[in-house]
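One chain of protein is taken out of this complex; the other chains stay put.
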Amino acid sequence: MSIISVDQLSKQFAYYNKEVGLKSSIRNLFKRETLYKDAVKQVSFVVEEGEMVGFLGPNGAGKTTTLKMLSGILYPTAGKVSVMGYTPWERKKEFKRQFAIVMGQKNQLWWDLPANESFHLNKTIYEVEDGVFRKTVEELSELLDVTKLMNVQVRRLSLGERMKLELIAALLHKPKVIFLDEPTIGLDIISQKKIRDFFKYYNQQHKLTVILTSHYMNDIQDLCKRTIIINDGKVAYDGDLARVNDLLNQKKIVKIKLSDVVEEGVLLRYGDMKQYELTEAVLEIDRDEVKAILKQMLDDLPIIDFTIEDLPIEDGIAILYRKGEQP
Amino acid sequence: MRKTLHRYAVIYHLFLKNSLIYMMEYRVNFMFGVLVEIGFLAIKLSYVYVVFRIGTDLNGLSPHNILLFIGTFTIMAGLYSALFFFNFNRFPELIRSGDLDIYVTKPVSLQFFTTLRMIDISFAVPNVIGGIVMVVIGWQNSGISASIGHIAGFVLFIGIGVVLTYCIFLLPQLLAFWTVRTNGINDISNGLYDFNQMPMQIYHPYIQKAGTFLLPVFLTTNYSPMVALDRLGPVEWIWGIVSPILFLIIVRLLWKLALRNYTSASS
Partner (left out) sequence: MNVASKYVRTFILGLQNALTYRANFMLSLASCVFPILIQFFLWRSVFNSTDQEIVYGYTFSQMIAYVILSALAGKLVATGFEYEISNDIKTGQLSKFSVQPISYFLFRGCVFIGEKVVQLIILFLVFVAVIVALHVYLDFSIQIGQVLLFIGFIPLSLLLNFMIYYCLAALGFWFIEVWGIYHTFSLVAMVVGGGVFPLDVFGDSIQRVVLLLPFQYTIFHPISIVTGKIDLQAGLSGVWVVLGWIAVLFLLSKWAWRKGMKRFESVGG
(Lines give C-alpha, C1' and ligand atoms only; values in the text may rest on other atoms or scores of the structure.)
Protein backbone atom coordinates (compact mmCIF):
# COMPACT_ATOMS: atom_id res chain seq x y z
CA MET A 1 0.00 0.00 0.00
CA SER A 2 1.43 3.35 -1.01
CA ILE A 3 1.84 5.96 1.67
CA ILE A 4 0.19 8.64 -0.47
CA SER A 5 -2.34 7.98 -3.16
CA VAL A 6 -4.18 10.65 -5.06
CA ASP A 7 -7.05 9.75 -7.32
CA GLN A 8 -8.79 12.12 -9.72
CA LEU A 9 -8.27 15.07 -7.41
CA SER A 10 -9.93 18.29 -8.59
CA LYS A 11 -10.37 21.72 -7.14
CA GLN A 12 -12.58 24.45 -8.48
CA PHE A 13 -12.53 27.95 -7.05
CA ALA A 14 -15.47 30.28 -7.23
CA TYR A 15 -14.65 33.95 -7.52
CA TYR A 16 -16.44 37.13 -8.38
CA ASN A 17 -15.82 39.42 -11.24
CA LYS A 18 -14.92 42.69 -9.61
CA GLU A 19 -15.12 45.92 -11.50
CA VAL A 20 -13.82 49.13 -10.06
CA GLY A 21 -15.99 52.08 -9.19
CA LEU A 22 -18.79 52.85 -6.83
CA LYS A 23 -21.56 52.08 -9.27
CA SER A 24 -20.49 48.54 -9.96
CA SER A 25 -19.80 48.04 -6.26
CA ILE A 26 -23.42 48.79 -5.52
CA ARG A 27 -24.57 46.63 -8.39
CA ASN A 28 -22.40 43.81 -7.06
CA LEU A 29 -24.15 44.05 -3.73
CA PHE A 30 -27.29 42.72 -5.32
CA LYS A 31 -26.10 40.60 -8.13
CA ARG A 32 -22.66 39.20 -8.51
CA GLU A 33 -21.46 37.22 -11.42
CA THR A 34 -19.82 34.07 -10.16
CA LEU A 35 -16.94 32.72 -12.17
CA TYR A 36 -15.14 29.44 -11.74
CA LYS A 37 -11.55 28.51 -12.12
CA ASP A 38 -10.28 24.96 -12.26
CA ALA A 39 -7.08 25.09 -10.26
CA VAL A 40 -6.51 21.36 -10.16
CA LYS A 41 -7.96 18.97 -12.74
CA GLN A 42 -8.21 15.26 -12.09
CA VAL A 43 -4.74 14.80 -10.73
CA SER A 44 -3.71 11.25 -9.88
CA PHE A 45 -0.45 9.79 -8.61
CA VAL A 46 0.97 7.58 -5.87
CA VAL A 47 4.01 8.01 -3.69
CA GLU A 48 5.81 5.18 -1.91
CA GLU A 49 7.21 5.37 1.57
CA GLY A 50 10.59 7.04 1.74
CA GLU A 51 10.30 8.52 -1.73
CA MET A 52 11.19 12.13 -2.48
CA VAL A 53 9.08 13.57 -5.24
CA GLY A 54 9.53 16.97 -6.84
CA PHE A 55 6.56 19.00 -8.04
CA LEU A 56 7.52 21.13 -10.99
CA GLY A 57 5.45 23.63 -12.85
CA PRO A 58 4.96 27.29 -13.60
CA ASN A 59 3.35 29.71 -11.15
CA GLY A 60 -0.35 29.16 -10.70
CA ALA A 61 -0.19 25.67 -12.14
CA GLY A 62 -1.83 24.16 -9.06
CA LYS A 63 1.17 22.84 -7.13
CA THR A 64 0.42 24.66 -3.89
CA THR A 65 -3.30 23.97 -4.16
CA THR A 66 -2.56 20.27 -4.47
CA LEU A 67 -0.26 20.36 -1.44
CA LYS A 68 -2.90 22.20 0.55
CA MET A 69 -5.44 19.49 -0.21
CA LEU A 70 -2.92 16.81 0.72
CA SER A 71 -2.44 18.52 4.09
CA GLY A 72 -6.14 18.98 4.74
CA ILE A 73 -6.09 22.78 4.55
CA LEU A 74 -8.45 22.76 1.59
CA TYR A 75 -11.42 20.61 0.72
CA PRO A 76 -11.32 19.30 -2.84
CA THR A 77 -14.20 19.64 -5.25
CA ALA A 78 -13.85 16.02 -6.28
CA GLY A 79 -11.50 13.11 -5.99
CA LYS A 80 -9.93 10.92 -3.35
CA VAL A 81 -6.76 11.27 -1.36
CA SER A 82 -5.22 8.93 1.14
CA VAL A 83 -2.17 9.94 3.16
CA MET A 84 -0.99 7.24 5.56
CA GLY A 85 -4.48 5.80 5.30
CA TYR A 86 -6.17 9.04 6.34
CA THR A 87 -8.31 11.40 4.32
CA PRO A 88 -6.51 14.70 5.02
CA TRP A 89 -9.52 17.04 5.08
CA GLU A 90 -11.19 15.00 7.80
CA ARG A 91 -8.43 16.51 9.91
CA LYS A 92 -8.06 13.65 12.32
CA LYS A 93 -5.73 14.48 15.16
CA GLU A 94 -3.80 11.26 14.57
CA PHE A 95 -3.18 12.31 10.99
CA LYS A 96 -2.02 15.79 11.93
CA ARG A 97 0.47 14.34 14.37
CA GLN A 98 2.21 12.33 11.66
CA PHE A 99 2.84 14.86 8.96
CA ALA A 100 4.16 18.39 8.54
CA ILE A 101 4.02 21.14 5.99
CA VAL A 102 6.58 23.89 5.55
CA MET A 103 5.84 26.86 3.38
CA GLY A 104 8.79 29.04 2.46
CA GLN A 105 6.79 32.22 2.65
CA LYS A 106 4.97 31.56 5.90
CA ASN A 107 6.48 31.11 9.27
CA GLN A 108 5.19 29.26 12.25
CA LEU A 109 7.95 30.38 14.61
CA TRP A 110 6.94 33.26 16.80
CA TRP A 111 8.70 36.31 15.41
CA ASP A 112 9.54 38.06 18.67
CA LEU A 113 10.62 35.04 20.65
CA PRO A 114 13.64 32.76 20.53
CA ALA A 115 12.97 29.65 18.43
CA ASN A 116 13.40 27.58 21.57
CA GLU A 117 10.08 28.81 22.94
CA SER A 118 8.23 27.95 19.76
CA PHE A 119 9.79 24.48 19.89
CA HIS A 120 8.45 24.00 23.39
CA LEU A 121 5.00 25.01 22.27
CA ASN A 122 5.16 22.52 19.40
CA LYS A 123 6.39 19.86 21.78
CA THR A 124 3.26 20.27 23.89
CA ILE A 125 0.93 20.53 20.92
CA TYR A 126 2.32 17.41 19.29
CA GLU A 127 2.71 15.63 22.64
CA VAL A 128 6.39 14.80 22.18
CA GLU A 129 8.03 13.26 25.20
CA ASP A 130 10.73 15.16 27.06
CA GLY A 131 13.61 12.81 26.30
CA VAL A 132 12.71 12.44 22.64
CA PHE A 133 12.28 16.20 22.34
CA ARG A 134 15.68 16.98 23.79
CA LYS A 135 17.42 14.41 21.63
CA THR A 136 15.66 15.52 18.45
CA VAL A 137 16.40 19.19 18.98
CA GLU A 138 20.02 18.42 19.76
CA GLU A 139 20.48 16.21 16.73
CA LEU A 140 18.70 18.48 14.25
CA SER A 141 20.31 21.69 15.43
CA GLU A 142 23.73 20.15 15.15
CA LEU A 143 23.02 18.84 11.69
CA LEU A 144 21.82 22.25 10.55
CA ASP A 145 24.48 24.09 12.54
CA VAL A 146 22.09 26.32 14.45
CA THR A 147 22.78 25.26 18.05
CA LYS A 148 23.91 28.76 18.93
CA LEU A 149 20.80 30.39 17.51
CA MET A 150 18.24 28.67 19.67
CA ASN A 151 18.03 31.49 22.17
CA VAL A 152 18.09 34.36 19.72
CA GLN A 153 14.88 36.09 18.78
CA VAL A 154 13.70 34.87 15.42
CA ARG A 155 13.37 38.34 13.97
CA ARG A 156 17.08 38.96 14.50
CA LEU A 157 18.03 35.98 12.33
CA SER A 158 18.80 35.84 8.65
CA LEU A 159 16.32 34.29 6.26
CA GLY A 160 18.44 31.14 5.91
CA GLU A 161 18.83 30.68 9.65
CA ARG A 162 15.14 31.18 10.12
CA MET A 163 14.28 28.52 7.55
CA LYS A 164 16.58 26.02 9.23
CA LEU A 165 14.80 26.60 12.52
CA GLU A 166 11.43 26.34 10.80
CA LEU A 167 12.49 22.93 9.56
CA ILE A 168 13.44 21.81 13.05
CA ALA A 169 10.05 22.98 14.31
CA ALA A 170 8.37 20.95 11.59
CA LEU A 171 10.39 17.81 12.27
CA LEU A 172 10.18 17.80 16.08
CA HIS A 173 7.35 15.32 16.13
CA LYS A 174 9.13 13.03 13.65
CA PRO A 175 6.55 13.21 10.89
CA LYS A 176 6.40 10.34 8.42
CA VAL A 177 5.39 12.63 5.58
CA ILE A 178 6.44 16.19 4.94
CA PHE A 179 5.31 18.66 2.30
CA LEU A 180 7.77 21.39 1.43
CA ASP A 181 6.40 24.31 -0.52
CA GLU A 182 9.24 26.42 -1.86
CA PRO A 183 11.43 25.85 1.20
CA THR A 184 14.47 27.55 -0.27
CA ILE A 185 12.82 30.57 -1.82
CA GLY A 186 14.86 33.72 -1.39
CA LEU A 187 17.79 31.95 0.25
CA ASP A 188 21.41 32.34 -0.74
CA ILE A 189 23.10 29.51 -2.61
CA ILE A 190 24.99 28.22 0.41
CA SER A 191 21.90 27.98 2.59
CA GLN A 192 20.04 26.29 -0.22
CA LYS A 193 22.77 23.70 -0.51
CA LYS A 194 22.92 23.16 3.21
CA ILE A 195 19.19 22.54 3.43
CA ARG A 196 19.32 20.13 0.50
CA ASP A 197 22.15 18.17 2.09
CA PHE A 198 20.21 18.02 5.30
CA PHE A 199 17.16 16.57 3.62
CA LYS A 200 19.21 14.03 1.75
CA TYR A 201 20.71 12.82 5.01
CA TYR A 202 17.49 12.97 6.97
CA ASN A 203 15.56 11.10 4.29
CA GLN A 204 18.09 8.26 4.35
CA GLN A 205 18.12 8.06 8.15
CA HIS A 206 14.40 8.28 8.82
CA LYS A 207 12.69 7.02 5.68
CA LEU A 208 10.84 10.33 5.50
CA THR A 209 8.47 10.70 2.58
CA VAL A 210 8.83 14.12 0.96
CA ILE A 211 6.89 16.07 -1.63
CA LEU A 212 8.76 19.17 -2.64
CA THR A 213 7.86 22.10 -4.82
CA SER A 214 10.49 24.54 -5.86
CA HIS A 215 11.38 27.18 -8.36
CA TYR A 216 14.96 26.12 -8.26
CA MET A 217 15.76 23.25 -10.59
CA ASN A 218 18.76 22.51 -8.36
CA ASP A 219 16.56 21.63 -5.40
CA ILE A 220 14.67 19.07 -7.39
CA GLN A 221 17.69 17.74 -9.26
CA ASP A 222 19.63 17.20 -6.08
CA LEU A 223 16.91 15.58 -4.04
CA CYS A 224 14.35 13.91 -6.24
CA LYS A 225 14.77 11.02 -8.59
CA ARG A 226 11.20 11.38 -9.62
CA THR A 227 9.32 14.45 -10.69
CA ILE A 228 5.71 15.28 -11.35
CA ILE A 229 5.23 18.18 -13.71
CA ILE A 230 1.99 20.03 -13.22
CA ASN A 231 0.83 22.45 -15.84
CA ASP A 232 -2.52 24.18 -16.00
CA GLY A 233 -3.88 22.02 -13.16
CA LYS A 234 -3.03 18.73 -14.87
CA VAL A 235 -0.26 16.23 -14.52
CA ALA A 236 1.88 16.78 -17.59
CA TYR A 237 4.60 14.31 -16.73
CA ASP A 238 5.23 11.79 -13.99
CA GLY A 239 8.43 9.84 -13.99
CA ASP A 240 12.19 9.86 -13.96
CA LEU A 241 13.65 13.30 -13.55
CA ALA A 242 16.70 12.47 -15.65
CA ARG A 243 14.68 12.12 -18.84
CA VAL A 244 12.77 15.33 -18.53
CA ASN A 245 15.83 17.08 -17.30
CA ASP A 246 17.54 16.45 -20.61
CA LEU A 247 14.66 17.99 -22.44
CA LEU A 248 14.40 20.96 -20.12
CA ASN A 249 18.09 21.51 -20.19
CA GLN A 250 18.68 21.41 -23.88
CA LYS A 251 18.85 25.18 -24.00
CA LYS A 252 20.55 27.80 -21.93
CA ILE A 253 19.78 31.46 -21.56
CA VAL A 254 22.70 33.78 -22.16
CA LYS A 255 22.34 37.41 -21.14
CA ILE A 256 24.93 39.86 -22.39
CA LYS A 257 25.73 43.48 -21.76
CA LEU A 258 27.61 45.43 -24.40
CA SER A 259 29.69 48.56 -24.17
CA ASP A 260 28.57 49.62 -27.66
CA VAL A 261 25.43 49.26 -29.68
CA VAL A 262 25.48 46.12 -31.79
CA GLU A 263 22.82 45.57 -34.41
CA GLU A 264 20.24 42.90 -33.88
CA GLY A 265 21.13 41.17 -37.10
CA VAL A 266 24.66 40.65 -35.95
CA LEU A 267 23.58 39.03 -32.71
CA LEU A 268 21.09 36.74 -34.43
CA ARG A 269 24.01 34.81 -35.84
CA TYR A 270 24.78 33.36 -32.40
CA GLY A 271 21.35 32.13 -31.27
CA ASP A 272 17.64 32.76 -30.90
CA MET A 273 16.96 36.30 -29.78
CA LYS A 274 14.63 36.57 -26.78
CA GLN A 275 15.11 40.23 -26.04
CA TYR A 276 17.07 43.10 -27.56
CA GLU A 277 17.73 46.61 -26.25
CA LEU A 278 20.69 48.07 -28.20
CA THR A 279 23.38 47.31 -25.59
CA GLU A 280 21.66 44.44 -23.85
CA ALA A 281 20.40 41.18 -25.24
CA VAL A 282 19.06 37.83 -24.14
CA LEU A 283 19.79 34.81 -26.31
CA GLU A 284 18.71 31.19 -26.23
CA ILE A 285 21.52 28.82 -27.15
CA ASP A 286 21.77 25.01 -27.31
CA ARG A 287 23.37 23.62 -24.21
CA ASP A 288 26.10 21.70 -26.04
CA GLU A 289 27.18 24.72 -28.00
CA VAL A 290 27.08 27.33 -25.26
CA LYS A 291 30.74 27.16 -24.50
CA ALA A 292 31.95 27.47 -28.07
CA ILE A 293 29.47 30.15 -29.06
CA LEU A 294 30.11 32.26 -26.01
CA LYS A 295 33.82 32.12 -26.64
CA GLN A 296 33.23 33.27 -30.17
CA MET A 297 30.99 36.09 -28.94
CA LEU A 298 33.55 37.29 -26.43
CA ASP A 299 36.09 37.50 -29.21
CA ASP A 300 33.79 39.25 -31.68
CA LEU A 301 31.67 41.58 -29.56
CA PRO A 302 32.34 44.36 -27.02
CA ILE A 303 30.86 42.34 -24.14
CA ILE A 304 31.30 43.82 -20.68
CA ASP A 305 29.18 41.37 -18.73
CA PHE A 306 27.33 38.09 -19.28
CA THR A 307 25.40 35.41 -17.39
CA ILE A 308 24.34 31.87 -18.27
CA GLU A 309 21.09 30.65 -16.81
CA ASP A 310 18.77 27.67 -16.98
CA LEU A 311 15.66 27.95 -19.02
CA PRO A 312 12.75 28.99 -16.79
CA ILE A 313 10.52 26.04 -16.02
CA GLU A 314 7.62 27.67 -17.86
CA ASP A 315 9.63 27.90 -21.07
CA GLY A 316 10.92 24.39 -20.65
CA ILE A 317 7.42 23.03 -20.44
CA ALA A 318 6.38 25.11 -23.42
CA ILE A 319 9.22 23.53 -25.38
CA LEU A 320 8.08 20.10 -24.33
CA TYR A 321 4.65 20.80 -25.71
CA ARG A 322 5.87 22.52 -28.83
CA LYS A 323 8.03 19.62 -29.79
CA GLY A 324 5.01 17.41 -29.38
CA GLU A 325 7.19 14.86 -27.70
CA GLN A 326 5.29 14.59 -24.51
CA PRO A 327 7.77 12.56 -22.55
CA MET B 1 -10.92 14.04 28.87
CA ARG B 2 -8.82 14.93 31.90
CA LYS B 3 -5.70 14.38 29.89
CA THR B 4 -6.95 16.72 27.17
CA LEU B 5 -7.84 19.39 29.70
CA HIS B 6 -4.43 19.07 31.24
CA ARG B 7 -2.74 19.34 27.87
CA TYR B 8 -4.70 22.49 27.01
CA ALA B 9 -3.87 23.95 30.41
CA VAL B 10 -0.17 23.36 29.72
CA ILE B 11 -0.49 24.97 26.28
CA TYR B 12 -2.29 27.97 27.74
CA HIS B 13 0.44 28.24 30.32
CA LEU B 14 2.98 28.37 27.48
CA PHE B 15 0.93 31.10 25.78
CA LEU B 16 1.12 33.08 28.99
CA LYS B 17 4.84 32.50 29.33
CA ASN B 18 5.49 33.48 25.71
CA SER B 19 3.39 36.59 26.12
CA LEU B 20 5.39 37.59 29.17
CA ILE B 21 8.68 37.13 27.33
CA TYR B 22 7.27 39.22 24.52
CA MET B 23 6.25 41.90 26.97
CA MET B 24 9.73 42.08 28.46
CA GLU B 25 11.07 42.57 24.98
CA TYR B 26 8.83 45.55 24.32
CA ARG B 27 8.83 47.34 27.63
CA VAL B 28 7.88 50.69 26.11
CA ASN B 29 4.72 49.14 24.73
CA PHE B 30 3.95 47.80 28.18
CA MET B 31 4.27 51.28 29.66
CA PHE B 32 2.15 52.76 26.91
CA GLY B 33 -0.48 50.10 27.37
CA VAL B 34 -0.73 51.07 31.02
CA LEU B 35 -0.75 54.76 30.14
CA VAL B 36 -3.52 54.48 27.56
CA GLU B 37 -5.67 52.42 29.90
CA ILE B 38 -5.22 55.10 32.55
CA GLY B 39 -6.65 57.51 29.99
CA PHE B 40 -9.67 55.28 29.48
CA LEU B 41 -9.96 54.89 33.23
CA ALA B 42 -10.12 58.68 33.47
CA ILE B 43 -13.15 58.67 31.16
CA LYS B 44 -14.87 55.99 33.25
CA LEU B 45 -14.09 57.93 36.39
CA SER B 46 -15.64 61.05 34.90
CA TYR B 47 -18.94 59.15 34.80
CA VAL B 48 -18.48 58.19 38.45
CA TYR B 49 -17.73 61.80 39.24
CA VAL B 50 -20.88 63.05 37.52
CA VAL B 51 -23.07 60.48 39.27
CA PHE B 52 -21.69 61.39 42.67
CA ARG B 53 -21.94 65.14 42.05
CA ILE B 54 -25.62 64.73 41.26
CA GLY B 55 -25.95 62.67 44.40
CA THR B 56 -29.51 61.40 43.94
CA ASP B 57 -30.64 57.84 43.29
CA LEU B 58 -31.01 56.96 39.59
CA ASN B 59 -33.81 54.49 38.90
CA GLY B 60 -33.45 53.13 42.41
CA LEU B 61 -29.66 52.92 42.42
CA SER B 62 -27.60 55.02 44.79
CA PRO B 63 -24.31 56.51 43.58
CA HIS B 64 -22.43 53.83 45.50
CA ASN B 65 -24.54 51.12 43.86
CA ILE B 66 -23.67 52.63 40.49
CA LEU B 67 -19.99 52.70 41.46
CA LEU B 68 -20.26 48.95 41.95
CA PHE B 69 -21.57 48.57 38.39
CA ILE B 70 -18.96 50.86 36.84
CA GLY B 71 -16.24 49.07 38.81
CA THR B 72 -17.35 45.70 37.47
CA PHE B 73 -17.45 47.07 33.94
CA THR B 74 -13.92 48.40 34.42
CA ILE B 75 -12.64 45.02 35.60
CA MET B 76 -14.30 43.29 32.66
CA ALA B 77 -12.91 45.78 30.15
CA GLY B 78 -9.45 45.08 31.55
CA LEU B 79 -9.88 41.32 31.30
CA TYR B 80 -11.22 41.61 27.76
CA SER B 81 -8.30 43.65 26.52
CA ALA B 82 -5.78 41.45 28.28
CA LEU B 83 -7.15 38.07 27.22
CA PHE B 84 -8.93 38.53 23.91
CA PHE B 85 -8.46 41.91 22.27
CA PHE B 86 -5.13 41.27 20.53
CA ASN B 87 -6.14 37.85 19.29
CA PHE B 88 -9.38 39.11 17.80
CA ASN B 89 -7.73 42.16 16.36
CA ARG B 90 -5.12 40.08 14.58
CA PHE B 91 -7.64 37.64 13.25
CA PRO B 92 -8.46 39.21 9.86
CA GLU B 93 -4.72 39.60 9.24
CA LEU B 94 -4.21 35.92 10.00
CA ILE B 95 -6.67 35.08 7.27
CA ARG B 96 -5.37 37.61 4.79
CA SER B 97 -1.75 36.53 5.17
CA GLY B 98 -2.68 32.87 4.97
CA ASP B 99 -0.84 32.08 8.20
CA LEU B 100 -4.04 30.41 9.31
CA ASP B 101 -3.22 27.63 6.83
CA ILE B 102 -0.33 26.44 8.96
CA TYR B 103 -2.42 26.47 12.12
CA VAL B 104 -5.08 24.33 10.45
CA THR B 105 -2.56 21.50 10.19
CA LYS B 106 -1.75 21.44 13.90
CA PRO B 107 -3.19 18.74 16.14
CA VAL B 108 -4.81 21.26 18.46
CA SER B 109 -8.14 23.09 18.37
CA LEU B 110 -7.80 25.88 15.83
CA GLN B 111 -10.25 28.08 17.69
CA PHE B 112 -8.27 27.68 20.90
CA PHE B 113 -5.00 28.29 19.15
CA THR B 114 -6.01 31.43 17.27
CA THR B 115 -8.33 33.16 19.73
CA LEU B 116 -6.44 32.73 23.00
CA ARG B 117 -2.80 32.78 22.01
CA MET B 118 -1.78 36.29 23.01
CA ILE B 119 -2.20 37.72 26.47
CA ASP B 120 -1.28 41.31 27.26
CA ILE B 121 -1.13 42.09 30.95
CA SER B 122 -0.39 45.79 30.47
CA PHE B 123 -3.92 46.55 29.40
CA ALA B 124 -5.35 44.77 32.40
CA VAL B 125 -3.29 46.36 35.15
CA PRO B 126 -4.89 49.83 35.55
CA ASN B 127 -8.40 48.61 34.79
CA VAL B 128 -8.41 45.59 37.04
CA ILE B 129 -6.83 47.45 39.95
CA GLY B 130 -9.00 50.55 39.45
CA GLY B 131 -12.09 48.40 38.98
CA ILE B 132 -11.47 46.38 42.13
CA VAL B 133 -10.99 49.57 44.14
CA MET B 134 -14.30 50.91 42.80
CA VAL B 135 -16.07 47.64 43.54
CA VAL B 136 -14.72 47.52 47.11
CA ILE B 137 -15.76 51.12 47.83
CA GLY B 138 -19.16 50.67 46.21
CA TRP B 139 -19.66 47.34 47.99
CA GLN B 140 -18.91 48.70 51.47
CA ASN B 141 -20.97 51.84 51.08
CA SER B 142 -23.91 49.97 49.61
CA GLY B 143 -24.10 48.09 52.91
CA ILE B 144 -23.64 44.66 51.33
CA SER B 145 -22.47 42.01 53.74
CA ALA B 146 -19.25 40.36 52.67
CA SER B 147 -20.78 36.89 52.95
CA ILE B 148 -19.41 33.90 51.08
CA GLY B 149 -22.63 33.71 49.08
CA HIS B 150 -22.38 37.27 47.83
CA ILE B 151 -18.72 37.05 46.99
CA ALA B 152 -19.05 33.66 45.31
CA GLY B 153 -22.02 34.91 43.26
CA PHE B 154 -20.12 38.02 42.25
CA VAL B 155 -17.06 36.04 41.15
CA LEU B 156 -19.18 33.42 39.39
CA PHE B 157 -20.81 36.08 37.23
CA ILE B 158 -17.44 37.67 36.52
CA GLY B 159 -16.42 34.29 35.11
CA ILE B 160 -19.65 34.05 33.11
CA GLY B 161 -19.06 37.61 31.97
CA VAL B 162 -15.63 36.67 30.60
CA VAL B 163 -17.12 33.76 28.65
CA LEU B 164 -19.92 35.90 27.23
CA THR B 165 -17.50 38.71 26.38
CA TYR B 166 -15.45 36.18 24.44
CA CYS B 167 -18.53 35.09 22.49
CA ILE B 168 -19.91 38.56 21.85
CA PHE B 169 -16.66 39.93 20.49
CA LEU B 170 -15.70 36.83 18.55
CA LEU B 171 -19.02 36.57 16.69
CA PRO B 172 -18.47 39.64 14.49
CA GLN B 173 -14.83 38.66 13.91
CA LEU B 174 -15.98 35.46 12.26
CA LEU B 175 -17.20 37.63 9.42
CA ALA B 176 -13.54 38.01 8.54
CA PHE B 177 -13.80 34.54 7.01
CA TRP B 178 -16.15 35.94 4.39
CA THR B 179 -15.12 39.56 4.02
CA VAL B 180 -11.67 40.56 5.02
CA ARG B 181 -12.40 43.94 6.57
CA THR B 182 -14.00 44.08 9.99
CA ASN B 183 -13.02 47.55 11.25
CA GLY B 184 -16.50 49.03 10.97
CA ILE B 185 -18.04 46.06 12.75
CA ASN B 186 -15.47 46.36 15.53
CA ASP B 187 -16.54 49.93 16.18
CA ILE B 188 -20.10 48.75 16.53
CA SER B 189 -19.38 45.90 18.93
CA ASN B 190 -17.20 48.20 21.02
CA GLY B 191 -19.99 50.77 21.04
CA LEU B 192 -22.54 48.19 22.14
CA TYR B 193 -20.26 46.91 24.86
CA ASP B 194 -19.85 50.44 26.22
CA PHE B 195 -23.52 50.44 27.17
CA ASN B 196 -22.25 48.75 30.32
CA GLN B 197 -20.68 52.05 31.26
CA MET B 198 -23.94 52.64 33.11
CA PRO B 199 -26.14 50.09 34.94
CA MET B 200 -28.64 48.50 32.59
CA GLN B 201 -31.48 49.80 34.79
CA ILE B 202 -31.17 53.31 33.35
CA TYR B 203 -31.98 52.20 29.79
CA HIS B 204 -35.34 51.84 28.12
CA PRO B 205 -36.97 48.47 28.98
CA TYR B 206 -36.74 47.39 25.33
CA ILE B 207 -33.01 48.03 25.32
CA GLN B 208 -32.72 46.11 28.59
CA LYS B 209 -34.54 43.13 27.08
CA ALA B 210 -32.53 43.17 23.86
CA GLY B 211 -29.24 43.49 25.74
CA THR B 212 -30.18 40.59 28.00
CA PHE B 213 -31.83 38.04 25.76
CA LEU B 214 -30.98 38.90 22.17
CA LEU B 215 -27.31 39.69 22.54
CA PRO B 216 -26.47 39.36 26.23
CA VAL B 217 -24.19 42.37 26.41
CA PHE B 218 -25.60 43.43 29.77
CA LEU B 219 -24.98 40.02 31.28
CA THR B 220 -21.23 40.52 31.04
CA THR B 221 -21.03 43.18 33.75
CA ASN B 222 -24.47 43.72 35.30
CA TYR B 223 -25.22 40.40 36.95
CA SER B 224 -22.23 40.45 39.30
CA PRO B 225 -23.30 43.65 41.07
CA MET B 226 -26.93 42.60 40.88
CA VAL B 227 -26.16 39.38 42.75
CA ALA B 228 -24.35 41.40 45.39
CA LEU B 229 -27.32 43.75 45.69
CA ASP B 230 -29.76 40.81 45.88
CA ARG B 231 -31.54 42.06 42.79
CA LEU B 232 -31.21 38.97 40.64
CA GLY B 233 -34.51 37.13 40.17
CA PRO B 234 -34.87 33.39 39.42
CA VAL B 235 -35.37 33.92 35.66
CA GLU B 236 -32.20 35.97 35.50
CA TRP B 237 -30.32 33.35 37.49
CA ILE B 238 -31.33 30.62 35.07
CA TRP B 239 -30.59 32.72 32.00
CA GLY B 240 -27.30 33.78 33.53
CA ILE B 241 -26.22 30.14 33.77
CA VAL B 242 -27.70 28.99 30.45
CA SER B 243 -26.65 31.85 28.19
CA PRO B 244 -22.85 31.37 28.34
CA ILE B 245 -23.28 27.71 27.43
CA LEU B 246 -25.73 28.56 24.69
CA PHE B 247 -23.53 31.25 23.21
CA LEU B 248 -20.42 29.11 23.38
CA ILE B 249 -22.29 26.52 21.34
CA ILE B 250 -23.46 29.15 18.84
CA VAL B 251 -19.96 30.54 18.44
CA ARG B 252 -18.57 27.03 18.04
CA LEU B 253 -21.09 26.14 15.34
CA LEU B 254 -20.52 29.39 13.47
CA TRP B 255 -16.80 28.88 13.76
CA LYS B 256 -17.09 25.48 12.11
CA LEU B 257 -19.33 26.86 9.41
CA ALA B 258 -16.95 29.74 8.75
CA LEU B 259 -13.95 27.44 8.64
CA ARG B 260 -15.73 25.08 6.29
CA ASN B 261 -16.37 28.03 4.01
CA TYR B 262 -12.78 29.20 4.30
CA THR B 263 -11.25 25.86 3.45
CA SER B 264 -13.46 25.25 0.49
CA ALA B 265 -13.15 28.71 -0.99
CA SER B 266 -9.73 30.17 -0.36
CA SER B 267 -6.93 29.75 -2.81
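Going by the order they are written in, the chains are A and B; count residues from 1 in each one.
Just so it is clear, a contact is a pair of C-beta atoms (placed from the backbone, for glycine too) under 8 Å apart; a residue touches a chain by one contact, two chains touch by 3 or more.
None of these values were measured; they are calculated from a predicted model.
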>> Can you list the shown chains that the omitted chain is in contact with?
In response: B
> Which of B:31, B:152 or B:241 sits in contact with the chain that's absent?
Replying inline: B:31
> Residues on chain B that touch the omitted chain in the whole complex?
Replying inline: 28-29, 31-33, 35-36, 38-40, 42-43, 46-47, 49-50, 53-54, 56-59, 183-184, 187-188, 190-192, 194-195, 197-198, 202-204, 207
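By our rule, only the chains that are shown with their structure count from here on.
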>> Centroid of chain A to centroid of chain B, CA atoms only: how many Å?
In response: 44
>> Could you list, by residue number, the parts of chain B that touch chain A in their complex?
In response: 7, 10-11, 14-15, 17-18, 21-22, 25-26, 97-99, 101-102, 104-108, 260, 263-267
>> For the complex, give me every residue of chain A touching chain B.
In response: 13-14, 39, 65, 68, 71-75, 89, 91, 93, 96-97, 99-101, 103, 106-108, 110, 112-113, 117, 120-121, 124-127, 153
